[in-house]
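Let's turn to chain A:
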Amino acid sequence: MTLTLVLLGAAALIGIGLYGALSQQSFVMLMMGLELMLNGALLAIIGFWSLSLGGMPEGQLLAIIVMAVMAVEMAIGFALIVAVYRKRQADMTESIGTLRQ
Partner candidate 1 sequence: MTDLMIALLVAFAVWTGWRVFRVDSMVRASFALMLSFVAVGAIGVLLSAPYIGVATVFMMAVEMMVMAIFMVMFMMNPAGLNPMVMVHQHRLSIGAGLVAFFGLSAAVLLSPLPSNPVAPGTDVVAQLGHELLGPSMLIFETAGVTLLATMVGAVILSSRQGRFGSADEGSRPPGLTEGGDPAGRQPEGGGGHGHHHHGGH
Partner candidate 2 sequence: MTALLTLAVLATLLGGTLFAVALDRAYLPLLALFTRQRVETEAPDRLNRDLAPAWYLALAAIGIAVVPFAPDLALIDSPVGIVIWGSCEALIVVTVFLHGWSPNAPFPLIGAYRYAAIGLPVMLPSMFVLIAAALPAESLSLVAIVDSQREVWNVIRQPLGLPLFMVVALAMTLRGPMDYADAADIATGTSAEDSGAGRAVWQIARLAMLVSVSAIAATVFLGGPLGPVLPGPVWLWLKTGALMALTVWIGNRVARTTPSRMLTILWVVLLPLSFLHLLISGLIEL
C-alpha cells in the first residue's frame, strides 16, 4: 500500500517535471522540470529499495548515482546557459534557432 502510494507520487512528479521541461521557455525553468523528473525517480528508487528489495545496498547506490546525475546536469546545464548567454545574450529557448556559431 505504502509502496503504491509512493510510486504514484513519483509518477506525478515525473509527469509534472515532463510538463515543465517541455513547456517552459526559460532555460532555468526548463532545468527545474528536469530536476523534478529526477526527484520522481529518486522517490521511486527509495520506495522500491525500502519496501520491495529488502534493503539491498545496491538500491542506495542507485540513489547516490541519481544525485550525482543531478549535480552533473546542474553544472553542465548552467555552464551551457552561461556560454549561450555570452554568445547570444539569450535566456529563452525561442532565441536559439540554430546551434551554428
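With respect to how the candidates were assembled, all candidates are chains of the complex that A comes from, given by their letters.
Keep in mind that, in the parts below, contacts are C-beta pairs under 8 Å (C-beta built on N, C-alpha and C of every residue); 3 or more make two chains touch, one makes a residue touch a chain; residues count from 1.
The model shown is predicted, which means the values in this text are computed figures rather than measured ones.
Enquirer: All of these sit in the same complex as chain A, but only one touches it there. Which of 1 or 2 is it?
Expert: 1
Enquirer: Which stretch or stretches of chain A touch candidate 1 in the complex?
Expert: 1-20, 22-29, 31-33, 35-36, 39, 42-43, 46-47, 49-55, 57-58, 60-61, 63-65, 67-68, 70-72, 74-76, 78-83, 85-95
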